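The complex appears here without one of its protein chains, the remainder shown in place.
As written, the chain order gives the labels A and B, with residue 1 at the start of each chain.
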Amino acid sequence: MPPVSRGFRGRRQPDATAARLPPGQYETRDFPVLSAGPTPRAPLSAWNFTLQGAGGRTAIWTWDEFIALPRQMTTTDIHCVTKWSKFGTVWEGISVDTILAEGAAKGVEPSPYVLARCDGGYTTNLPLAEVTGGKAWIAFMYDGAPLPAEHGGPARLLVPHLYFWKSAKWVRELRLMENDAPGFWEALGYHNYGDPWREQRYAGDE
Amino acid sequence: MIPDGSAPRITWRLGTVIDVAAETRRARTLILDVPGWPGHRAGQHVDVRLTAEDGYQAERSYSIASAPEESRLSLTVEQLKDGEVSPYLSEELRSGDKLELRGPIGGYFVWDVSLGGPLFLVAGGSGIVPLMAMLRHRNAVVGTDDAKRHRLPARLLYSSRGWDEVIYRDELSRLAEMDTALEIRHTLTREQPRGWSGFKRRIDRAMLEEVAWPPSEKPQVFVCGPTPLVESAAQALVELGHQPALIKTERFGPTGGSV
Partner (left out) sequence: MKRASKVADEPSVARGRFADALRVDGNAAAGILSELFVPDLTSARAKCGGCGMTRTIGALIVYAHGMGTVVRCPGCDRVVLRVVRTPTHVWLDATGATSIVIARDSN
């Protein structure tokens, strides 16, 4: 191990918080903005959301159609792989279960994997099982107000049980896939799955 | 430049803190003895790594403040309020402590006298650090030789919030006093001392036009500080006619420093 820096403690947590934190995380009251590129600013009039089936069928919603879908509120902790966690974040959005059900009515059939595709080119991949059963939303409200652009607005994917890089900002499409394909960070050293409770940060982590 | 095949890659080294000197209320200079230090060029930086007893590590980058000619390495750190590393380096670290660092890093944002002048430096807050290394290097080479000084004229435009927050304030005054080919202009954006006749606003195009050499002189330009300041200054300089290839920028991020 490298030499210990005398007196260096890093950030310290009170015990009550420690129990709620996945391994290696610390609590923040801020909401840090991490960006891999300039913030996209798509006008809502041009925004649409696509559910793309592996077989070629698609379902597309304009912004007005999208926010008219049955929505849900959720309060959840979120965990970033850069080690900050934020407790009790409040979101409102459309459950991915709802989107899949609406898509099925239009002939879009499920596939085992999904790739989220976003304005600005960001992508992230997940097994379909991780975004169904009430585990994921396309969120467009944060803390009671429209989701700010720097935090992924107008809409982002929200998958809070996984590291927050999977909650892709500026999401525009869920592409269903027969085979898994790594997204932006998964292809460059990050864990393909990303469970914070098993500390699956990097490729090769158990 | 590619080193020859036998040159070592940048490795972690252990330096010893010789002294921690206060520059301003929030800025401290760490003076280090680093055995085996390979030397550096003005403008380069180091990565500093701290390890807690439980193995937790934090890493940050800091510009080298010392000239390549100096025997000791110095880094100037600005303490940021909710920082994880900067409070440790500013308040806790003392003489005799060890500090792990790696470098020198960076071949783009560098200047040495062989690149010639005129030299135009624009600094915002702690962005002064790498530019100070350049001025110290220039001073080490030109010394008191007036002819040499005038072959390498330099100007610094330095933005700070107030007179008490100007890092290296006295050393800069002394350097400018002795050297007619070095000109320093300050702008104090939040508060000014009584009787202040200098600039009182954020750096803008008009200020740059007044202070910088005309583009026809083809100065080497280095801009360093918080990202918004650097981007607007660089853009203004291009609009004034300076060639983009002669303008080098180092953005310190939104807060202007390593947290």
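Methods note: contacts are C-beta pairs under 8 Å (C-beta built on N, C-alpha and C of every residue); 3 or more make two chains touch, one makes a residue touch a chain.
Bear in mind the structure is a predicted one, so any value in this text is a computation, not a measurement.
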| item | value |
| --- | --- |
| Of A:3, A:107 or A:121, the residue in touch with the unshown chain | A:121 |
| Residues of chain A (touch criterion as defined above) contacting the omitted chain | 34-38, 80-83, 121, 165, 185, 187-190, 201-204 |
| Touch residues of chain B, complete complex, unshown partner | 1-6, 9-10, 105-109, 244, 248-249, 251, 253 |
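We adopt the following convention: only the chains that are shown with their structure count from here on.
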| item | value |
| --- | --- |
| Whole-Å gap separating chain A and chain B, where each centre is the average of the chain's CA atoms | 39 |
| Chain B-touching residues of chain A, taken from the complex the two chains share | 1-11 |
| Residues of chain B defined as touching chain A within the complex | 12, 14, 49-53, 55-58, 84, 88, 92-93, 97-100 |
